[in-house]
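Excluded from the complex is one protein chain; the other protein chains are retained at their positions.
Order of writing sets the chain letters: A and B. Residues in each chain are counted from 1.
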Amino acid sequence: MISWRSTYCVAALALAVAVVPSQAQETIKIGAPLALSGKFVSYGAAAKRGVEMAVDIYGGKAANKKIDVLFRDTQSDAQAAVNSFTQLLSEEKVNYLVGPIATPMAMAGLPAWRRTKALWVVPGATTPLLEEEAGKEPMMFHTFPYAYHYHISLAKILRERLGAGKTVAIIYSDDSYGREHLPYAQKYFAQEGFKIVAEELVRAGATDLNPVLAKIRRARPDILLGLVQTTDGITLAKQAFVQRLGVSYLVGTAYPQLKQWQDATAEAQESWLGVTTYIPGLKAKADPNYPKLFPDSDKWIAEFTKRYNREPEFIDVGAYVSTMMLLLAIDKAGGDNKEKVAEELKKLDVQTMIGRGHFAPTGNGTLNQAFSDVVVHQRVKGKDAILFPKEFETSKTVEQATYAK
Amino acid sequence: MNSTRAWMVIAAAFLVALVLPHFLPPGLSELATRLSTLILVAVSWNMMANAGLISLGHSGFWGLGAYTAALLANAVHMPFWLTIVPAMILGGGFGVLLAYITGRLRGLFFAISTLAMAEALRVIALMVPKLTGGAEGLFVFDEIRPGRETMTSFALCLAVATVAISYFLSKSRFQYALRAMRDSESAVQMLGVNPARFRMGVTALSGAIASCAGVISAWYTGYLDPGAAFDMKITISAQIAPLFGGLYTVSGPVIGAAAIMTLSELTRIYFGYSAGVGLLVYGVILVFGVLFMPSGVVGLYGRWRNRSKRRGALAEGRP
Partner (left out) sequence: MVGLLLQILADALLLGGVYTLMAIGLSLAFGVTRIINFAHGDVVMYGAYGAFFAFAGLNIDPLLSLPMVAILGGIGGYLLFKMTLDRILNDISINQVLLTFGLGLVLQNVAVILWTGDERSTTPSYAFDSWLFSDDIVIAKGRVIAFVIAVLFVIMLLAWLRWSELGRATRAVSQNQAAASLMGINVRAMYGLSFALSSAFGAATGAIMSFLLPITPFMGFPIMVKAFAIIILGGMDSVIGTVLGAFFLAIAETAIAYLVPQGIGWAEGVAFFLMVLMLIARPAGILGTAGRDA
């Protein structure tokens, strides 16, 4: 006697089984392991905005398949980062990764990435350790400057504007950030003829920098270079100002561009130089071939502000551009074939809001590097004067720092 | 449960530990490994707490174990299962040092000292980059890293071994000494146990176990840095798990660890990826746990069982 109920069940099951895998074939999955909580949350949140906006503007589909971005929270924690990577690579079997931004997260994920070597777009991670360990991998695409790129540009521009024979004092924080920047600052400033007269360590999160500032003041340098992260950058700027450091030129790394740094340091921010990949006021023109994807800076900023009710910062833009390039490459490759996509990615040459989007070797070990040019800017009267590169330059002079009266 | 049955359970557990990982999907395998390391530090912390020693620096042992494993792996390519030995020696040694330095200090003072020592280790790891890679971190030599299944089996086996040790300890004569130590170290002497040496034994064993957790984590992640290896969160989890599951019991830390992991995964799934929610939940659990569930899940279960026994007795007319 045939049981109708069981027949229906079997039929339903068979239908479900038939439908589900074919649905899976219709999407291309992109993994995005980002710090959506913990201390790197500002990076992760920014990257998420950039990625989402890019996918949306692209139309949500590439190579005729739906794009599915799988965000995973690395929680600013190494083990969680490893879990995110493994989950995305081994379980979801993604072929493309975008992120993380923060160096420790990228480093933690690296061993896991090695097992499957998905196409990895890294819109962050300035550490040369990445270059050492994964630079020569053809599937790794680095879309952010390395620490040494900061110093190449800084040293060059300072030499050009200030002349020969100046002295530099370096302050660096004792975390991975400071220590990774230090050797490059030393190398490239020395290369440009600067004499390094002091190198002082500060504890990340220190409350009192006076001892270090006093030592620096005694060395009487022309330039102070502060290789620290944002929180220490605030303390450094404020205390240098109050303690009348007396150094003519104050140079930071990525922090002088951040609104939170500017708000917190108030008058102490004046004349600080910084580096970034993107800054408001940078008037980039749309790409002639893809004006909808890479519009004029102003247009793009307006669209971003409309969506998210805030001004974009460098990570928002960087993630947007990186994702856009990946989507373009997927489309050109015609399908979910990571080798083909890699090929197309390498062939891309676009004009973006952060400069030329084109992958080339760094000469130091990375095969696929884009966006290694940095913008050098100076805080003048609450606005940014752009000193480098030439096509975006808005000012010829480098202002000297002033201190508490 | 008598001895032979205990041994049978343990043997069965080992078998499961060795075989299960080969059938688990990668996500569950991750969870199993993380659960094992949590069980290790939870049992270890519980052991110290059992003797009245509150450790606020358990992350120190973890970091010590992790760095030992990583450095030996890189320097002499020591295989992962062998790195346990030096890690345990160092962890145990550090525990002894702790006991020795703190002398007869108890409670709060001991807790602060553990915090100080863990912090000291972290600062050392930062300030000698030539040895430890400093703030930039250290990669574990990739070629000798074992596969996922092996690592998970390894972790699970260690977890089983640890719980077994904890069980046998609870059945031994040391158990009475431990309980006595909680209240007063002078009372311990009346039991014929040398308190100083006993304390050192406890901290040594506890430290050795916690270091193993670090070893697993180093091999599993393949990368470590002082911030992650000596993270305060390790200490926090090591405390919450036994508290939630039931302090001073054998199964408490295990149940608590499982509960904590489940909770943390659930919050991640339901609260998506909002900043700070995970730790907020931890904090709330801690507060509510202390206020309303001081004997943890095990305590609740015990009370429920007693109540049903009593109800049963009343029903039968017995007092």
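What we mean here is this: contacts are C-beta pairs under 8 Å (C-beta built on N, C-alpha and C of every residue); 3 or more make two chains touch, one makes a residue touch a chain.
This one's a predicted model, so the numbers in the text were calculated from it and none came from an experiment.
Chemist: Using the definition of touch stated at the top, determine which of B:Ser113, B:Ser153, B:Ser166 or B:Ser206 touches the missing chain.
Modeler: Checking each option in B:Ser113, B:Ser153, B:Ser166 or B:Ser206, the one touching the absent chain turns out to be B:Ser113.
Chemist: Among B:Ala12, B:Leu131, B:Leu266 or B:Val290, single out the residue that touches the unshown chain.
Modeler: B:Val290
Chemist: If I consider the whole complex, including the chain that's not displayed, which of A:Thr27, A:Asn64, A:Gln191 or A:Asn210 touches that chain?
Modeler: Candidates A:Thr27, A:Asn64, A:Gln191 or A:Asn210; residue touching the omitted chain: A:Asn210.
Chemist: With respect to the chain omitted from the figure, which of A:Asp73, A:Glu133 or A:Asp174 is a touching residue?
Modeler: Touches the omitted chain: A:Asp174.
Chemist: Going by the contact rule already stated, which one of A:Ile57, A:Ala108, A:Val168 or A:Val202 would touch the omitted chain in the full complex?
Modeler: From the options A:Ile57, A:Ala108, A:Val168 or A:Val202, the contact with the absent chain belongs to A:Val202.
Chemist: In the full complex, which bits of subunit A touch the chain not displayed? Write them out.
Modeler: 39, 41-42, 174, 200-203, 205-212, 214-215, 230-231, 234-235, 238-239, 241-244, 260-261, 263-268, 404-405
Chemist: Counting contacts across the full complex, list the positions on subunit B that touch the omitted chain.
Modeler: Its contact residues with the unshown chain are 49, 54, 56, 101-109, 111-113, 115-117, 119-120, 123, 126-127, 232, 236, 239-240, 243, 247, 274-277, 279-280, 282-287, 289-291, 294.
Criterion: only the chains that are shown with their structure count from here on.
Chemist: If you average the CA atoms of subunit A and of subunit B, how far apart do the two points sit, in angstrom?
Modeler: For subunit A versus subunit B, the centre distance works out to 37 Å.
Chemist: So in the complex, the part of subunit B that touches subunit A is made up of which residues?
Modeler: 25-27, 30, 34, 126-127, 129, 134-137, 139-140, 142, 145, 148, 217, 220-225, 227-228, 231, 233, 268, 273-278
Chemist: Within the complex, which stretch of subunit A touches subunit B?
Modeler: Residues 36-38, 41, 45, 71, 73, 75, 77-79, 82-83, 86-87, 90-91, 104, 107-108, 110-112, 114, 127, 129, 133, 174-180.
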